[in-house]
Each structure stands twice: as structure tokens, then as C-alpha cells.
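Below is one structure, written out as C-alpha cells; comments come after it.
A single protein chain has been removed from this complex, and every other one stays in its place.
Moving on, here comes chain A:
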């Protein structure tokens, strides 16, 4: 690298771009932190009756699975009684019709759900947009500094956002690139300053993507009807064979060897 290609940066750039930009991003992160905490704080409690029914449905499936797995250890009448309880023609627990709750209905019946989602998304998105616009307006087009090693021209897109100078050495970075770096790299710094968990943009984004892929129901949707049907079919096939059947004969053998051995 020749000396001629070195740029001299104005000191004003440091005072009026580098420091304010850093402060801006940091303060915005702080603000977001508190706003999310505030919003999470006054989240309304979930409707308990719905929670209970879902819990009991899940538990019923788990218990029926257990019955299939370990049913051999309990006497015949007990097994039959339980099987009846789960899989009887009309009254069995697993035979009950569960009104399917569509997404639409869930939103209608539980406005909290929608509100919560919107709050969350807005809380993440809005400040980001505002900050992006702000930075774009005030701080675009400055070269802030130079990284201390040479880079190939391919890095120009990454480091030199906002200015279009093909002749400039790619190791100079601009204010816009610096802003993006701060946006994603500040979390570690924030966790140092706070005992509580700082909000994690990358994690949030990942979650959002996952929930997109999983479909709108996501992991919270427990499809009771499907689980019940499968469990009932399996339970109907389960035969009871008491493992202790004929244990008298085996006990006699055990006792005989014990008495004979001594």
C-alpha cells in the first residue's frame, strides 16, 4: 500500500459522527431493553381454563402411553378398568370430540394472543426502522476509519455501504457499515453492563424464522384430536398380559433353591 492512497480523515468526523452514532445506537438499545421489559411485565395472565384443559389432555395421553408400556405390572381388572376409561366407545376420555380451534378462532377468542404478537413485533421493528432512517439521514456518506489489515475488493459491499467509490481501498469502512456492526455486535457489551439478560436480536430473528417455518401454530399448538386418535388406536391394540401371572410357580422354584442351597 502506498502512502499516497492513505486518506486523512477530518477530526470533526470523529466528534460528530463516530461518537454520536455509537451513543445513538447504544441509547436505542437501552430504550428497547426497557420497553420490552415493560411490555413483558404487564402481560395479562393466560386464561386458566384453557390451560387446564390442555394440560389434562396432554396428561391423559401420557398416562395412556404409560398404561400401554407398563400395563403388564398391574392386575387384569385394573388394566381393564383403565382401558375402559380411556377407550370406551362413547364415554372414553380419548374418544371425546375436541372442538378444533382454528388460528382464526384463537385470535378471536383470545385478543391477547394477537396483541401480544403485534406488540412484540412492533417493539422490535419500529425502533429499528426509526434508527435506520435516522442514521441514514444524518450519518450517511462518511468514512469513519480503517481496519488495520488489507482486504480484497469483495469486502467493499460489506464495509463501504453508503458510498460508491470503486477506487477506494476496501479496508476503509463507512458510517453505515459501522452502524450495522454496532447493531449486531452490541449485545455482548450490553450483557456486560446488565445483570439481566439483554435482548438478543439474533436470537429473536431465529425464533421468528422458526415460527414462520413451523406454520402459524408453532410449538404451542398441541393437536389434541390427532394425538387422541393415535393413542386410542394403539391402546385398542394393547393386550393385557400380567407379568406376575404364574409367579407362584417361580417363587416356589426360588424358595426351593434357597432352602436347598443352605
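Everything below uses one rule, namely that a contact is a pair of C-beta atoms (placed from the backbone, for glycine too) under 8 Å apart; a residue touches a chain by one contact, two chains touch by 3 or more; residues count from 1.
Methods note: contacts and distances are computed from a predicted model.
Novice: Just by its UniProt name, which of "Cytochrome b-c1 complex subunit Rieske, mitochondrial", "ER membrane protein complex subunit 2", "cyclin-dependent kinase" or "Ribosomal protein bL31m N-terminal domain-containing protein" is the chain not shown in this complex?
Specialist: Spelling it out: the chain absent from the display is recorded in UniProt as "ER membrane protein complex subunit 2".
Novice: Quick one: which of A:14, A:226 or A:250 touches the chain that's been left out?
Specialist: With A:14, A:226 or A:250 as choices, the missing chain is touched by A:250.
Novice: For the chain not shown, which residue from A:23, A:59 or A:233 touches it across the whole complex?
Specialist: From the options A:23, A:59 or A:233, the contact with the absent chain belongs to A:59.
Novice: Could I get the residues of chain A that touch the absent chain, sorted low to high?
Specialist: Residues in contact with the chain left out: 45, 48-49, 51-52, 55-56, 59-60, 62-63, 66-67, 70-75, 78, 81, 195, 242-245, 247-252, 254-256, 258-259, 262.
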